[in-house]
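Presented below is the structure to which this report refers.
The complex is shown incomplete by one protein chain, all other protein chains being positioned as in the whole.
Per-chain residue numbering starts at 1, and chain names A, B, C, D, E, F and G are given in the order in which the chains are listed.
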Amino acid sequence: MVPLLYFQLLGAALFGIGLYGVLARRSAVLIVLSIELMLNAVNINLISAASYLNGTGRFEAFDGQIIAIFVITVAAAEVGLAFAIILRMYRNRGTVNVDEINLLKW
Amino acid sequence: MLESLKGMMLTLASTVTGLRRPVTQQYPTQATPVKPRFMGFPALTWDGGVSEPYCTGCMVCIRNCPTQCMSASMMDNPKHADGDSSRRKIVDYFEINLNRCILCGICVEYCNFDAIVMSHEHEMSTYARNGDRVNLPALLDIGKKYQVKTDWVPPTVLAKQKADAAKAAADDTADASE
Amino acid sequence: MAEPAVPTAIPERADSQPVEMLLNMGPQHPSTHGVFRMVLWVDGEKIVDVEPHIGYLHRGSEKLCEGEQYHQIVTLFDRMDYIGNFNNELAYCMAVEKLMGLQVPERAEYIRVILCELNRIASHLLYVGTMGLDAGAMTPVMFSFRGRERVQALFEAVSGARLMHNYFRIGGLKEDVPDNFRQLVDELMPLLKEDVEQSDRILTFNEIFLSRLKDVSPITADEAIGLGLTGPMLRACGYEYDVRRAQPYSVYDRFDFEIPVGLDGDCWDRHWVRVQEMYQSLRIVEQAMEQLPEGPVASSLGRRLVRPPEGESYVRAENPRGEIGVYVVSDGTDRPYRLKVRPPSFCNLSALRRLLEDTWLADSVVVLGSLDIVLGEVDR
Amino acid sequence: MSFLINLAWSALGLAIMFAVLSLVVLSLVWLERKALGRLQLRFGPTRTGKFGLLQPVADAVKLILKEDIVPNDSEKAIFWVAPVIVVVSAFVIWVTIPGGENVVIKHLPLGLFYIVAFAVVGILGLVLAGWGSANKYGIMGGLRSAAQLISYEIPVVLVAAAVAILAQSLDLREIVAAQSSYPYMVVLPLGLVIFFIAGLAEVGRTPFDIYHAESEVVGGPFVEYSGAHWSVFFLAEYINTFAIAALTALLFLGGWGGPGLPDVVWFLFKTYAVILVVFWVRGTFPRLRIDQLMAFAWKVMVPLSFYTVIIAAVYRFYALPWWTLTILSLVGLGVAGWIIYRRMSAPARRVADIQRRLAARRETIASSSST
Amino acid sequence: MQLALFVIVTILTLGGALGVVATRNVVHAALFLLLSLLGAAGVYLLLFAEFLALVQVLIYGGAVIIVVLFAVMLTRSSEYPRITDNRQWPLALITAAALSVILGAAFWLAPDLATEPQAPAFTGLAASLFTKWALPFEIASLVLLVALIGAIIIARVQSSTTADNSPVEPEG
Amino acid sequence: MTIPILQIFDPATYAGNWLAVVIAIVIALAAIGGMFAGSQLLSARRRSAEKLTTYECGIPPTPFAWSNINIRFYIFAILFLIFDVEAVFLFPWAVVFMKEQAAGNPIPFYAMILFLAMLFFAVIYGWRKGVLDWQK
Amino acid sequence: MPRPRRNAPEADADPPPDPIELLSVECRATLDRAVDLLGGFSPVAGTLGDLPQVTIPSTGIVDACATCRDHEDLDCRMLLCLACVDHQERFDLVYFLQSLALEKTLVIRTAVPYDNPVVSTVTGIWPAADWYEREAHDLFGVSFSGHPDLSPLLLYPEFEGYPGRKEYDFNDYREF
Partner (left out) sequence: MPPQPTEIILGSGNRPGPSLLNQATDGKVPGVITTTTDQLFAMARKSSLWTLSFGLACCAIEMISTYMAHHDFDRFGVVTWPSPRQADVMIVAGTVVKKMAEPIRLLYEQMPEPKWVIAMGSCATNGGPYYRSYSVVMGVDHIIPVDVYVPGCPPRPEALLYGILKLQEKIMAEAGDRGATPQA
């Protein structure tokens, strides 16, 4: 039986990696990918909590999973929009590197 | 929509006929029907009467061939010396590179001695570039096969027969009208 | 793109931002009908520009003709437009006959016309089939080749060859048609009609086919004339012009046939015109069979060496693909001094750049198919 | 322990399933060539084995024996991964596709959703294949395949949902059971048509074979693949074809239900019947162009499948008699068909126009020349 | 058994994630992301959330990755083969590591309330989604709508401007 | 070969089901691996530099400019993404709304109809905007 | 329009008739009209077989062609063919023009010198001339000034020589 903690630690590690990606990478595409990682970390946490804490009365299993579904929904919407913006940025400025983009000039 | 459905009916119909009789010739198992005039590769004819080729090696065909794929040489006909044959000269050596021949039939048209025919031979794939460079005996072999297969009569003889027949017919009618 | 047919160099285009992709089609490509190559600049799926490249089948036929005797050249003409062989032979023979002032026996003329029209049908059948293939349908080509196969069987019975007939001679024919010719043709006609109808029915009005071809690369008659388009390409624009009617050669003035024309000059109209032409050709063959006179067919020259007088001649004839012109310059020897062919596909193809304006990548295939080119005569 | 035995059983079952699917693919290849042959008045393979039955075997062996080329410019990793993705996603859905009442690896309670979910992954494989080949035709084909497959995935999903609404279950066995009295083909003919057409597009068959159109993009994503890699794609393509046919049979034709014969036989019979229709369509139609294809997906298929879902739900919700649904769906079909007919036959009507105008012109010419 | 499976999916997830942040090739990054997300689906399966796992496969494995691939293709330029990291990447590393450690510690120290893992049957989840969570569900549909319209507008305005006006000169 | 399924949650069946899926993946991988390995082992090979060039109809390949792929593809991808998300909601709803209705709760039905209406509005919007037309 | 055979030796006896006399009435009319209209380009009337032919110096070719196309009496809106003939000391460029509406063919001939074969292009008048000119450039080395792109059409860029010219020998192939 795998304890809840393992899942939580997995989530934390994934979140950290995602964060590193967001901070360290220059390409906007990769930053969005890293954000996806972070969102997944959150989902893992949510679902593990939902699954393990179902019986405790603090957290209903349905709720955790449903929130996760909403997270995924929002993530999908976010990906769509984010890449639309990146595309536009690329078309206008010819680059996807965030530090080459001066948003004020846009 | 309608036309598409019609098209589907058409293919269905063709399937039904296809099940009954596809148009395919089952090539290796089923003999290929070639038309009598089919021009396969050229071959030399054999005069059965005197057992010698018709060809005199006169090179007319060679000069007229658009691909220059033949060569020949001529010699005195020993049989003529013996009086067996009316041909004073006879072919000594004849070679056609069938790989280069374009089956145009010009050689046959221009030969004055009925010596060359377009045989029905056409399946002659080989493994070598000049694998179908055939010499006199081989050409005669093909020719003999063709002659047997089609009951070959020399075209000049044929034409003469025809002319005679026509003349006879004309005479007949002339007779009748008289 | 506004000016017609101005090729640019291949490697780069002037635009600073490379918004197009360079796509190379051919010489080995299933739908270039031989070894034609076009370099396309595409933006997504839209064609921005095209540069045709030909010459992958340039065999130097015109030059070779200068080195061959007149009677041997027929074989080379067979191999130029290798789908409309008889039509090509006819054009060449007429050119030399005109040069020599030869009169062709009437029966020979009729047989020539019959064979040419059958060849036109065979050629258009091939066109229909390949058009189907280009548009993605696999079965029409099978149907149309059934018809072609039947026509070819007749050709074989007549000339001894399925494709490279070498049957027309300067001043006549090589020999008379076989005795059962009439019977053969009578047997062929209903079958051929059925084949033509089937390949017509399965394709012409099919909705998908229509939507693929209709309104693709339309062209007006004026532009078509300027670009030198002839034959079905021109008629599809609604211009009723056919050399067989305008300057009747051989015995074409004795037949009653219609000249089908299109309206918009788009791919579908070209297709439709060709399909209709097949029916008209069937009519011509029928009439010619009825009128076929008896008499000699062979050339009065016999097997004598053809040695036309010094001079020049130019003849025009209607090939399946358009108008062919043969220009012969003779210097009085047994070989032509210069022989120039106006190949219909060559002119039609040179308009490709104009025709591919504002089309999709997938259309390029269809447009090329509707040109019905034969590379053998484009490149010669 | 029983759990492990269970596991062993399913492993064995899956291995058998893979073998069976391979056999099915061979049979499909043979059938396709034979069927197309007959459609086209010829025989198809005859010389390899009796009736050419060994032809697909020979093809398969030969393909394995072919050299496997990985071009220099390709992105090697992607080039290798792409076929794997395609085949895995094609095979994985067979875990839950039943071939009969009890002929199944596992009945997943979420079966239909599971199939939908994994079917989407396969699209990725094609895009990656095109991408990895670094070939222009490949990339065009990859893009086209992505655009096409995602567009037609939506009608498939929506119609599957409509069936789920009717059956009130995502379990394929229950869906088939729910059709015991009448197959859904009867109540939802619209759904059948949509599913079949979108399914054709999903497996890239004529008239939707634009992404590997030979006459345009010379094989599309597969253009650089040879030997074993290529045969893997081939395998996946046919497995997918079979899956779509099987799903059509399961969702609309009553699955394995049928009198007399064993259920597997009925299932195979129906599936192969669907496949024959696929081949028949392939032998008849030309292919669409990409803009027409996409327009068809989004302007016809998606609204129609929305309509399907809604009528199915309404029918269920208000507990209407079953023939109302039939009528509703036939109405949808009719309206869509009519609209398409009007739009697509516009050129045909223009032909009549041409002919009329030509006749008029000819008459004027005739009259002017006679005067 | 379960632990072994957990280890496998963890390796998949974290390995994929590391791949995403480490690779130099954007397409490879997308593939690594796919790996990581499929690993996460495995995690969900271990947590008895099969529906969520399938959703993960459907949305991420199918749709999102395709969107990503398209975006990558559309923005692919010569710079891609040599994508680089920020100059502050050590800083980022430290931040990320610190956060992970803090989070991990927090989880570690949190009181262990866990019971046996269990998950609801699918229908229960569905029922809850459409009753208790009906309002958020509608809001989600609005979010989707807005996202769709926004994406269309952003992408479209762009395409029409390039069609009408001369394209803006790219920089760098 | 089958295991009776339980509509209610049952961890044993659950594990069996999903392990079967995992095994399926493994088997597919193994089969492909076997094929590739067999092919590597048995296939004839003769490498040359030109064999490894990219096929381009017989012309030495020109480098591919990655820059432009029609943006239209991306819009369709977004549309697909949104519809996929919609499917996520549609499937649970499909099996549950009747049960809720039976339990006297019609809300799910109307909620979904509203949801579908909004999505359909999105399609119509895109249609009107010409997004679906794929014109240049 | 068949002419009597003239290759028989007895033709020597009477001088051959002027070929222009042998033209049909319509062709004759076309020829006269064309000579009229092209008066500014010092035209020489002649025949090509049974077709009317006007020979003009190469300098005026573009304007002459424009006249032929635009004047309603000639109306030669189609360029049928452009042939190049190598006469060893000069090249003859033969333009076959066609009026589809009036059903007339007119031949314009011009000579360019062998050592400097340059003539201006007629692509501006008939787009159809594009490939003919490229071909002539390819095979004969005739240059067309003003032509947008004279890159090799039929031959590959590395090809040396002008194979259409008489001096270019045939390939000699020896197998025997």
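Please note the rule applied: a contact is a pair of C-beta atoms (placed from the backbone, for glycine too) under 8 Å apart; a residue touches a chain by one contact, two chains touch by 3 or more.
Here the structure is a predicted model, which means the values were calculated and not measured.
Taking every chain of the complex into account, the chain not shown here touches B, C, D, F, G. Screening D:75, D:153, D:174 or D:224 for touch with the missing chain picks out D:224.
In the full complex, chain F touches the omitted chain through residues 40-46, 48, 50-51, 53, 55, 57-60. Across the interface with the omitted chain, chain D contributes residues 33, 37, 40-48, 52, 54-55, 57-59, 61-63, 65-69, 214-215, 218-219, 222-227, 230. Taking the complete complex into account, residues 22-28, 32, 41, 66-68, 97-104, 122-132 of chain B touch the chain not shown.
One rule holds for everything that comes next: only the chains that are shown with their structure count from here on.
When the C-beta pairs in contact are tallied for D-F and for B-C, the bigger tally goes to D-F.
Centroids built from CA atoms put chain E at 5 Å from chain A.
Chain B and chain D have CA centres that are 54 Å apart. Centres computed as Cα averages put chain A at a distance of 82 Å from chain B.
Within chain B, contacts with two or more other chains are made by residues 1, 3-4, 7, 10-11, 14, 23.
Multi-chain contact residues of chain E, defined as those touching 2 or more other chains: 48, 50-51, 55, 58-59, 62-64, 66-67, 70-71, 73-74, 77, 118-120, 122, 125, 129, 140, 144, 147-148, 151, 155, 158, 162, 167, 169-170.
Against chain C, in their complex, chain G makes its touches with residues 2-7, 48-51, 77-81, 83-86, 94, 96, 100, 103, 105, 107, 123, 126-128, 130-131, 139, 148-149, 151-156, 163-164, 166, 168, 170. The touching residues of chain E, when paired with chain A in their complex, are 2-3, 6, 10, 13-14, 17-18, 20-21, 26, 29-30, 33, 36-37, 40, 43-44, 46-49, 51-52, 55-56, 59-60, 63-64, 67-68, 70-72, 74-75, 77, 79, 83-86, 88-89, 91-93, 95-97, 99-100, 103-104, 107-108, 112-120, 124-125, 128-129, 132-133, 136, 140, 143-144, 146-148, 150-151, 154-155, 157-158, 162, 167-172. Chain B makes touch with chain C in their complex at residues 1, 3-4, 6-7, 10-11, 14, 23, 34-39, 64, 66, 102-106, 109-110, 118.
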